[in-house]
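Got a structure here, written out as structure tokens. Questions coming.
Apart from one protein chain that is not included, each protein chain of the complex appears where it belongs.
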């Protein structure tokens, strides 16, 4: 072959940017995040800052589901907010009915999962912008149901302390409980990251990508488009609903009016800004979209922080069209260049 | 947490007292949150310039919660735990107030004035930490009752139409309306609308087809305006009464075309003109103070609300005077006698009574050279209107 | 190898688009182990025939039968995604790969239906799932080696030269252990030397993977070199079928497709 | 109207412009401030705000959409989301927090037609949208520049190879979309008021109208708009306002399932 030199170059540059040992990366990231639970007790960080981290991770879980759709399957949903709402309000309703936490979560996931399957069915018929808007319909319908059906309480359902395994009671109004809740969220985030990685690196991940990038070849290779659309949508709704359950567990309150299109768009923004198909990138996306404005911008800029959040989204997309996760590559390159320069100087 | 024994509470030093709130000051609800906070700041700076209260100046901190309850809770916790404020002044918005109620009750920190009519604030006999809660604005249920009482007493209505959005405000008002209508034995024709609808013509037609004597527009701001426009388009002629929230000049401007077909009234818990139609002293003071920030704020009802929130809080401070500034003492001071509301009547917190202001007037909208609300019925205690 | 056993037979196949008869009452069959070429002018309906065989088009009339291990099967009763289970795989005239997957992962897509472990065991990465994944990865690597592109295995498919992309498509098809491989213009875009290489490759595929091959090609050099038999069609209709020499000398084929001998 | 603007951007960039409503709102504020500070006639104000809408569109195209040429369509949508945040955030800073009022184009008089009262303003609105729709439809379908717009949407780089000045094409379409959004805002404003959220509901409806009618045609979104408006009023009147929406949306979903490309949309055949 006369293209060998180029091939090597391709091999180097074309590598999936998850790094060599992604699972280790996830472990490391979540381990560091776990420390956030401790810092406030040492007086190094405010508890409310930990809460911001908690919501960032909750949104990460939701956005990971969106990445399965958007990044791997080339599908889109504008109804995500409806499903986060389903998780939160569903927990509210079931917990108020006195169901144990685990059962309530299971039921909520089951219901939302079947709704996701319904969308999957739909997606076989409807494509591109029509699909996007069909999901927007579903989001809108859910939103209207939440605000009009009396069992959702009109404005909100107050959940209060949650009971795990019937014994451990966690009430977010106590700081130490908040830390435990936060740690649990990080744990779930870690699990979700690992499971997602395994999923997309398997036959299913390949099938999802083939389905969206080369539908005909996929069919010829025996990939059943319906089955994988269902898989994609069910997974995404389960993640979104799971995020909603975490939200309800941490916030211990389930508002009915919060689940607007805007939330769904922000979730998509997390994926886009962070990086399609990248798990770490999705987390970075959530940090940029939710974390940074709440951690820094608001304190620094006050009321115009909202404008800057918008500017931030636009800038990151302009400079990192493939996702902010590629900042890692840039940093590494800079570092290498710096090292080289340093060596040269040393000589 | 909270109160140090005998000594001062958190947020209190010899020369300062720190208070704050979390409010929506960005995004769509900035239109409410920004002037509201400016009203608060205007009052505090007036007090501070006059040397503060009992030797302490008032410091003020606020966070933007984007009208999101989760952020509202996070920032409220920051205010309590990290910034260690003495009290919330002007706790803002249904989502945040709803999400923080349990937490703040547990902490027992004083909250003076809620910028919402959230029904859950209504409490005839508050105890424990809930006693630190001091709602000032009317609560929707109570105002709903007033609406019906007015319709019957002042307009002799037998059959009353109601347009209400499917939200806490609409539902609260409706609950009050139904309660009072039941006891007065009048008929109600209620039509529900979506709070964000741009077109309420079908609701308007439903009401009109029933031939009602008075229409109650049980809604806030934009939906109320949309509803009144829809009523005009549908050919309504019956008088309309709407919520106190709408008793602002800009609202009249919005519905001015409708005034050709029927009269529009609004409840008001504030009285900014005296019986001769001249601006009250309280109003002049308010206008001159906020005018320093932005002259446009003078007619802004949200700025007025913020102003009131700060004023009510300061009255409590003044009552504590030189006694140790603790939560206990503050709560006792607030309960000890009715607190007067600048631009309005007064509010009585005695014996754990937490029901908001108890006096309302009736205003009538007109538009000649500009938008005006004129006093149709003076400020009366709710109990008297209801009789 | 049972040379004369039919593997695919097409009986009075007709496929219309609106008013256009893209395939018109076509009959031919091929035997197991055979390399058969399908030729004809542009728009003759060749790709359409492939699409009917692989069930991308289902509204055809006539019969397409695959003679597999368990007797003849009417392909029309088989959903498009199950065609591969009857040993038929294809490549595409306009390449159809996943650009943002590595080459080896693209090839692994060809093993999609072979996996026995399910989604749950993949998510949990059970030992079985791991072993199976490794097994197919090994197999894919073998095929890439066979095609001489194994050094590229971890490169992304997108941005590779045309010739490499064609080989990836072939590798993906081979992953499924096909009994019948259907190639749509495998030599298009290759230069003469690369086409020579392809000649030999196709033979080796037939012999080492024990498969029959049906191909469409406009490169007459390739067709005449490697095909056991050639079927020519025009305007969707059967024109002639026979050995390459028969076809080369068939006047109707010359007129419709090849042009006069002296210019060829 | 809003539906048309979205359809136009969809045609030219394969991007759905979530900021359509916000751009319209922004320029409605411009109209509002002109009206308040100078007391100009509503027609003049409308004309000026259309010019400012045009400029907004051009600015957005040059500073945001153009540099993002290499960005995937979904990312472009997210850019428009960022735009919403910028615009909604800027409005209070630029125009203060008070809502503005805009009068109707034609004062409130009405005509009774077959039992239903129609205000002249409504008739005017319908007439304007229909003629604009007709013109656009004709333009895109039958002119050289219309073809250029469609080609740019399909593949910008190939369009360039054909000598199509794609920059101008996208700029003009963003500008006209901004104008349509603004027109929608000016039409809606008298019904409610000029506030940052005024077009939220309208915009969602516009999307719905688009799918119902079919995005690939220009008649579709308009027909869709009228059908949805009618169906909502109908169910709202006979059932309830809240459930009305839910029912209408669900019905449309069912409809879409059977006619995935909308009333007028055609299925695009893909060749293997």
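Order as written gives the chain letters A, B, C and D; numbering starts at 1 within each chain.
We adopt the following convention: a contact is a pair of C-beta atoms (placed from the backbone, for glycine too) under 8 Å apart; a residue touches a chain by one contact, two chains touch by 3 or more.
Going forward, contacts and distances are computed from a predicted model.
The complex appears with one chain absent; UniProt names that chain "Branched-chain amino acid transport ATP-binding protein LivF" among the candidates "Branched-chain amino acid transport ATP-binding protein LivF", "ABC transporter domain-containing protein", "Alkylation response protein AidB-like acyl-CoA dehydrogenase" or "Hydrogenase expression/formation protein HypC".
Interface note: of C:11, C:135, C:192 or C:207, the residue touching the hidden chain in the full complex is C:192. In the full complex, chain D contacts the hidden chain through residues 144, 147-148, 150-151, 154-155, 157-167, 268-271.
In the full complex, chain C makes contact with the omitted chain through residues 17, 40-44, 46-47, 93-94, 159-164, 185, 188-196, 218, 220, 256-259, 263-264.
Convention: only the chains that are shown with their structure count from here on.
Of the two interfaces, A-D and A-B, the higher number of touching C-beta pairs belongs to A-D.
Chain B has its Cα centroid 38 Å from the Cα centroid of chain A.
Rounded to whole angstrom units, the spacing between the C-alpha centres of chain B and chain D is 37.
Each of residues 88-89, 92, 242, 245, 272 in chain D touches at least two other chains.
Each of residues 56, 92 in chain C touches at least two other chains. Within the complex, the chain A residues that touch chain D are 70, 76, 122, 125-127, 129-130, 132-134, 136-138, 140-141, 144-145, 147-148, 216, 261, 265-266, 268-269, 272-273, 303-304, 306-307, 309-314, 317-318, 321. The touching residues of chain A, counted against chain B in their complex, run 46-48, 51-52, 55, 144, 147-148, 154-156, 158, 160, 172-173, 175, 247, 251, 253, 255, 257-258, 294, 298, 302-306.
Residues of chain B that touch chain A in their complex: 25-27, 30, 34, 63-64, 66, 68-71, 73-75, 77-78, 81-82, 94-95, 98-99, 101-103, 106-107, 118, 166-168, 171, 194-195.
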